[in-house]
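Right, one structure below, let's go through it.
With one protein chain withheld, the remaining protein chains of the complex are depicted in position.
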Amino acid sequence: MIDIRICLISTLCIIGLIILTGCNDQKKGKEVTPTLSWYVFNEPSGAFAIAARNCSENSQNTYQIKLVPLPADADRQREQLVRRLAAGDPSIDIIGMDVIWTAEFAQAGWILPWRRETMKEAKADRLAAPLQSVMYRDEMWGIPYTANAQLLWYRTDRIEEAPATWDEMIHLAETLGESGTIQAQGERYEGLTAFFISLLATAGGSVLDTHNERILLAQQPTMQALSTMAHFANSPAADRTLSTAREDQARLAFETGNSSFMVNYTFVWSSIQQNVPEIAPHIGWARWPSLSTDKPGRTTIGGINLAVSAHSRYAQLAFQAAVCLASEKHQRIAATLGGLPPTITALYDDTEIRETFPFADVLRATLRDAVQRPQTPLYNDVSLAISRTLHPMRDIEPDKDYIRLRDAISRALNSKGLL
Amino acid sequence: MKKGILESVFWAMSNVLIITYAVIPMLWILSLSLKRGSDLNDQHFFPQTISFEHYRNIFTDMQFPSAILNSIGIASIAALFSVLLGMLAAYAIVRLEFPGRRLMLAGILTTAMFPPIAIIGPLFDMWRITGLYDTWLGLILPYMTFTLPLAIWILAAFFREIPWDLDKAARIDGATTLQSFIRVMVPLAAPGVFTTAILVFIFAWNDFLFAISLTSTDNARTVPAAIAFFTGSSRFELPIGSIAAASVVVTIPVMIVVLIFQQRIIAGLTSGAIKG
Partner (left out) sequence: MPQRKEQHKRRRNEWYQAWLLCAPAVLVLILVTAYPILYAIWLSFFQYDLRFPDQRIFIGLDNYINILTSAVWWQALSNTLILTVSSVTLELMLAFPLALIMYHTLLWRYAVRAATLLPYVITTVVAAFAWKFAFDPTTGFINALLGMEQAWLTQRWSSFLVIILTEIWKTTPFMALMLLAGLTLVPNELIQAARVDGTNAWQRFIKITVPMVKPAILVAVLFRTLDAFRIFDTVFVLTSGAQDTETVSMVGYNTLIVSLNLGLGSAVSVLIFISMLVISVLFIKGFNIKNL
């Protein structure tokens, strides 16, 4: 028989171990200089790291910024962030917010609003579309840092003039045969939603009404958008792997040389210069294709805004740090080093920027016309509803899917849908 | 005998087939991890040029080394707890008659059949309120859901084989309870305990669902979760090379342990089934 004593001793040891483990997780105690944790996706060129270092140095020891990398995928970034935010984690200070999270984070009380003075300053020198993306209920919830928008990229050695509309592009691509593939993003993720919303806006429609509370989805523009998607996905010009393609797959496929068209973000430019210098001189750019010749195409705006977490222990410092990080100097670095378009209007006329972005004018025009994705706290559910209904693109039937789409989005807006 | 040669060839071929079957995906991952970044799409099974760039990448990336540390720490502690608690319970189940014994066994079986998905919601809510979210303890405790029943099960099976009366014999010979325990019981029980620890460690090491639901950063993120969330070299890229290298690094220790202790492990896994 085992002694009771042995039992008791073992149990006590176990409890002791448990407590010890728990103690090991204590966050570090007070530090001399507060460290602000900046949660943002892992930017490969190091532009964000440089910005963080600069701002830390220039702060005269009031704070140190530490970069905490998030996954590359926007969906995954959000997953990681919202969990921590919902858990009230005090270790998040500055958030590199994707433009689509503003309403959700603000409504849930996870981020802090900015002061009116800062808002006025920001309004003075920043582009309108990024500014709009940080507004929710008349308050500013972040400061625009970088922007992003899609352009049409095409092979100038195969096409004389960039097509103006989707139908024109598909037709041109089909006549080119094997090398005429159009690269786009068709996987079941945020990119597909963005694609749909871009087409919808180009057709003159909108997902939600102006108050972002109820569904609009007027029939005519929606049907037009859906038909275009179906037409594109079923055309021989679409890539075979369209339904699992994200931005990077599209880029890789374009770089192999077998495609003549691509709708993608501006990061592809530096990648092409580096990876396939033989194709680089033959790359042209144009506005996102339209649906009719009288109006230009509209595409969704992307980018990163900097927000301050509501649970941060150093909110005031975080605001200061964020202003520094999003300042002109660092937007310039993000642009020239990281290929990320700036949000400060003046920079689009700057020589250095224009060298990095020879397409700066087209980009600026695109950003001017850019469309916001629905700014509702339930955007994540709405986006899921859209991407799930419309995936895979080749199976879209405009009449049926119009109704399914309305249905799915209603359920999402009522937070009742099982998504 | 003619039959002998044909048979030998047959067995040899089937054995080779089995070994190939078991090993192919890992060989493939190994080969991917050694291919240069630009060669990843060359569709050859083996790399034409060997490059260690992916390994360099994952070790300079701040997240992977801490993920390994987390995995080792969490799995070890979970194994330790499970084995300690399991030993006590298994001993009671095997050696003592008490009311509620059957109920306990049934209860343990039920928890082993548990879908982890059913408790991640409440656990997330509980942990965020108590502050255990994204901590080692926050993973170790949920791991008990499957490691503890497993430990009890296997330990009970092993303990059933031990001649407990040797203990009595030792005491008749004059040893105290403690002495007989240490000198006689411990060596007999040790192999079973050791095997259980290994098996439990492996299961905890491989968990994915709890790891991705209850952690966020390198405070507590384990390797399987880290691999699934690897960042690539561009905003939109899937880092095949890094994932492959990380997979190799995370599999090699487990493989070595398994190869060394395979007999014990097999015994542990199967004893539950037949003597269960």
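First chain written, first letter: the chains are A and B, and each begins at residue 1.
Going forward, a contact is a pair of C-beta atoms (placed from the backbone, for glycine too) under 8 Å apart; a residue touches a chain by one contact, two chains touch by 3 or more.
Keep in mind the model is a prediction, meaning the values are calculated, not measured.
> Hey, which of B:152, B:184, B:197 or B:220 is the one touching the hidden chain?
B:152
> Per the definition of touch given earlier, which of B:80, B:188 or B:265 contacts the omitted chain?
B:265
> Which is it among B:34, B:197 or B:243 that touches the chain not included here?
B:243
> Residue-wise, where is subunit A in contact with the chain that is not depicted?
Residues in contact with the chain left out: 1-2, 4, 7, 11, 14, 75, 79, 82-83, 86, 104, 107-109, 187-188, 240-241, 243-244, 252, 377-378, 380-381, 384, 391-392, 415-419.
> By the contact criterion defined above, which parts of subunit B meet the unshown chain? Give residue numbers in ascending order.
11-12, 14-15, 18-19, 21-23, 25-26, 28-29, 32, 40-41, 43-45, 81, 85-86, 88-89, 91-93, 96-101, 104, 107-109, 111, 113-126, 141-142, 144-145, 148-149, 152, 202, 205-206, 208-209, 212-213, 223-224, 227-228, 240, 243-244, 247, 250-251, 254-255, 258-259, 262-263, 265-266, 269-271, 273-274, 276
Here is the rule we go by: only the chains that are shown with their structure count from here on.
> Taking each chain's centre as the mean position of its Cα atoms, how many Å separate subunit A from subunit B?
The computed centroid separation for subunit A versus subunit B comes out at 38 Å.
> If you look only at subunit B, which of its residues touch subunit A in the complex?
Per the touch definition, subunit B meets subunit A at residues 62-63, 77, 80-81, 84-85, 88, 91, 124, 127-128, 133-137, 140, 177-178, 181, 216-217, 219, 229-238.
> Within their complex, state which residues of subunit A touch subunit B.
For this pair, the touching residues of subunit A are 1-3, 6-7, 10-11, 13-14, 17-18, 21-22, 24-25, 41-44, 68-73, 76, 80, 83-84, 86-89, 246-248, 251, 267, 271.
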